[in-house]
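Worksheet for the structure shown next.
Omission of a single protein chain aside, the complex is shown with its protein chains in their original locations.
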Amino acid sequence: MSTETLTDGDGQTTSRGLVDRVRASPFLSRLLSNRLALAGLAIIVAMVVIAIYARLTLDLDVISRSQLGTNPNRAAPNLEYPFGTDGQARDLVPRVAYGAWYAMLFGTVTVGASTVLGVGLGIVAAYYGDITDNVIMRTMDVLLAFPSLLLALALVSIFPDSLGLWRAVAALTLVYTPRFARVVRGAALTVLENEYIDATVALGAADPRVLVRHVLPNCLAPITVQSTLNFGLAIIDLAALSFLGFGASAGTPSWGLMLSNGVSQGLLTGVWWWSFFPGLFLALTVLGFNLLGDGMRDALDPRMREAVD
Amino acid sequence: MFPKRFVLKRLLLLVPVLIGVATLVFSILHLSPGDPALTIAGERASQEFVERIRADLGLNDPIWVQYIDFLGNVARFDFGESYVINRNTTVREVLSNTLPVTLELALYGQLFGILFGIPLGVLSAVKQDTITDHATRVGALAGISVPIFWSGPLLILLFAQVLGVFPTSGRISSSFSVSAIRVTGMVTIDTLIAGEWDMFRSAVRHMLLPSLVIGIYSMALISRMMRSSMLEVVRQDYMRTARAKGQGAKITILKHGFRNALIPVITIIGIQFGGLLGGAVLTETVFAIGGIGTLLVEAIEVGDYPIVQGTVLTFAFLFTLVNLVVDITYSYLDPRIQQ
Partner (left out) sequence: MPELSAIRERGRLVAGGAVVGGIATPLLMVGLVVAAGTPPMAAAETAFAFGGLWFGFGLLGWAGSVASGRAVEAAQEHLETGTEWTERRSRRAMARIGGFGGGTMVSAAVLGTIVG
């Protein structure tokens, strides 16, 4: 019926152990048979490689500094400068590459911090139930009802200017936390409903032990899906805040800021490459995360994949 | 038949919503760094001058007195005058000039999203797991992934710079003056009312790209939601029964499933309207359209508190009204909601 089951030929490969393990996990086997999700994964891996390469080999000072005098100003893409140069005569290739590092770094911090906060709140809400649960989760609901970019704009103004991109990270962490809290609470409740947890509690295990030992490992799958889906959104929102002037400080090679400068200073004078390449990399990265995240969600909840007829 | 009590109750709820938002804005602005008196006076102003402004604004009163005053002002929708952006202009006036701009943009964007998103979602669900479905889904995913501040410039580049068929920015050609025929403040409507066809054409040509940019995002969200909602409905028992009775599968889906599948999608459209306003902020920036979105961003940047308060409350008011309209639509589709 479903197209996801692996074909017969797979069992005959030499690495039997791995195949068996993948087969034993319906989640992984479904995910790996989803070509779109794999394409997303490939994009992400490529971006991570670019990011790490840029971080290790490129000198941030050189990239940020104006290179008037050494490079041609606003040169169109050519063999020497494949992405062209910007209004300060800076080569766009290393800048765009370094932008990958910024996107990955700040995206990871944003998603990581909101995951930790969300997991904490979600598990506490599920474990203690009653008033604690109600107050935490309804607060999360209200936060969720706000449009994310507008809420982030409101929160950004609370933090001082001097934080630069970290200001945007802090605001977005608060915006994203409720999404994780909601998912984790749901997953934790299902785990807690299992009888063995009751037994553990009856045997006198302290609260934190029950939470960490039993609840957390069982929530890992939904947390991972949620993190992946939100990673793409976080990168877009971070860039959007930079684009609007609430993120990276001048000169920083972040995609959002390059786009902002490229659009305001270059687009109408025909210097399209200034904003085109940062935007292309941004869009590709986000697409990668969305493809993978979507595939993971389908793999986790195969109900949505049933055929109509 | 019209649910009068339902609408009345919902309109009354606007009061706590606006008090709630007003209180939040008041508290956030009070907790955030920055001194309004210093913002107005400028960095180099003398100490006495700053003190005088502070006294004028009532900033020397205890915060609870300021809060009560502020609530009174909100009730009259009077936020005083702009500090920085439009000095000596009341916030009300600034808003009445910028709000229609954003509304026009959001309405066309939403319209585009609904008109294309719903059919695409249905198509995707009916042809599940075919090429059409895959293409639609990937397209929708791409629509969500591509940031507005990149797709906007791309469209400008293609249609305005290369092909030269649409203007790059603004709302209407600068050779026209719309202030004389202003009725609603929305250029496409005002020019139509006045019967100025050249101006109308110019306005439509200016609106097309921005509406498209904002609409693509909305379309992508709606088509995804419509698809999953449709699949969900199709799987329910009565649909199976209907099919078992021998009607053609596709006709069954369209006839019975569509109405039911629409219900959750309509809720999402309402909730997502807020996201649309966020998108409007970015779109206005890209196309240099001076709407309420760019106004808010600028006001936060320079610390123009009265404008921030005015815009945020206007956003909240709009958001609530749109959701009221959504709920009324909803209560027609699903009468259980009316109680």
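Should a chain be cited, it is by its letter among A and B, assigned in written order, with residues numbered from 1 in that chain.
One rule holds in what follows: a contact is a pair of C-beta atoms (placed from the backbone, for glycine too) under 8 Å apart; a residue touches a chain by one contact, two chains touch by 3 or more.
Because the structure is predicted, anything quoted here is derived from the model rather than measured.
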item: Touching the absent chain when the full complex is considered, from A:D59, A:E80 or A:D141; value: A:D141
item: Contact set of chain A toward the excluded chain (per top definition); value: 131, 134-135, 137-139, 141-142, 145, 182, 186
item: Residue numbers in chain B that touch the chain omitted from display; value: 10, 13, 16-17, 19-28, 30-31, 62-64, 67, 228-229, 232, 263-264, 267-268, 270, 320, 323-324, 327, 330, 334, 336-337, 339
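One rule holds in what follows: only the chains that are shown with their structure count from here on.
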item: Centre distance in Å when chain A and chain B are each reduced to the mean of their C-alpha atoms; value: 25
item: Residues on chain B engaged by chain A in the complex (per definition of touch); value: 25, 28-29, 31-33, 125-126, 128-129, 134, 138, 141-142, 144-150, 152-154, 156-157, 161, 168-169, 228, 231, 234-235, 249, 253, 271, 274-275, 277-279, 281-282, 285-286, 296-297, 300-301, 312, 315, 319
item: Touching residues on chain A, where the partner in the complex is chain B; value: 3, 36, 145-150, 153-154, 156-158, 160, 232, 236, 239-240, 243-246, 256, 259-260, 262-263, 267-268, 270, 272, 275-276, 279-280, 282-283, 286-287, 290-291, 294, 304, 306-309
